[in-house]
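See structure below.
For this view, one protein chain was removed and the others were kept in their places.
Let's look at chain A:
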Amino acid sequence: MSEDRPVLIDADVMLGRHPRRDVGGGTVAELLAAMDRVGIAEAVVGSMTSWLHDPARGNRELTGLLAGQPRLSPCWVLLPDTCGETGAGFAGAAVEAGVVAVRAFPREHGWDLAGADAAPGLDAVESVRLPLLVDAGQTSWQEVEALARAHPCLRIVVGGVGYRKLRQIAGVLDRTGNVSIGLADLSSHRGLEWLVSRFGADRFVFGTGAPYRDPAEAVTRLLWSELGQAEVAAIGAGNLRRLLRKEVRAA
């Protein structure tokens, strides 16, 4: 194995079963085996229970599941606190529990990413400098931009962008400084290279979308990209490490 082999840290992974496709049992052991199969060193891990059943329960369970797993870091799911579901102290509790990022599913959880209901919770997440991960299918690019403008120190990573949205992605990246793009299903032909040439490698974060997506896609897309070693190293691990160390470039 080459000593200068790129390190990959996956910002976009989930534990748990999925009700609409066979992703296996979704256990920690299965996740680690899947990471080893494609060569991923570490991962920021969310919970299918938080996404698809009960966010508060999923968040609680996740912390326990990942205890003693040095390669895996927890990512809790955020809700607006209008109904008191996750508690007013969500951001502080997340930090206390060792959570390194939060995730939002506004479309499926029935709230607006840039609306007033979620603003206090997002203010708190911004103040403790936790990155916010959101899939493109859970919101709109207009809402992502509005959120980025309203919370200029909030670091937002949009994943699952697909291959049909470069016209909108390029506009939002151009007009904001705190929005990054995840590599899970970033699948436009030569899109990664085109985006990096316009916006720089520091706006991109490795992620796979596993187990919903096959992690081999993002690994192959990055390693066989037409980018240089330094750019691959930044996207593979460096940019996420920088985000998790709570550095941010203001818009």
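Throughout what follows, a residue touches a chain if its C-beta (ideal position, glycine included) is under 8 Å from a C-beta of that chain, and two chains touch if they have at least 3 such contacts; residues count from 1.
Keep in mind that, in the parts below, contacts and distances are computed from a predicted model.
Chemist: Given that one chain of this complex has been left out, which of "Cysteine-rich domain-containing protein", "Amidohydrolase", "PadR family transcriptional regulator" or "Sugar ABC transporter permease" is its protein name according to UniProt?
Modeler: Options "Cysteine-rich domain-containing protein", "Amidohydrolase", "PadR family transcriptional regulator" or "Sugar ABC transporter permease" considered; the missing chain's recorded name is "Amidohydrolase".
Chemist: Of A:26, A:39, A:152 or A:177, which sits in contact with the chain we cannot see?
Modeler: A:39
Chemist: For the chain that's not shown, point to the residue among A:27, A:82, A:142 or A:229 touching it.
Modeler: Only one listed residue reaches the unshown chain, and that is A:229.
Chemist: In the full complex, which bits of chain A touch the chain not displayed? Write them out.
Modeler: 1-2, 5-6, 20-22, 37-39, 162-167, 185, 187-194, 213-214, 216-221, 223-226, 229, 232
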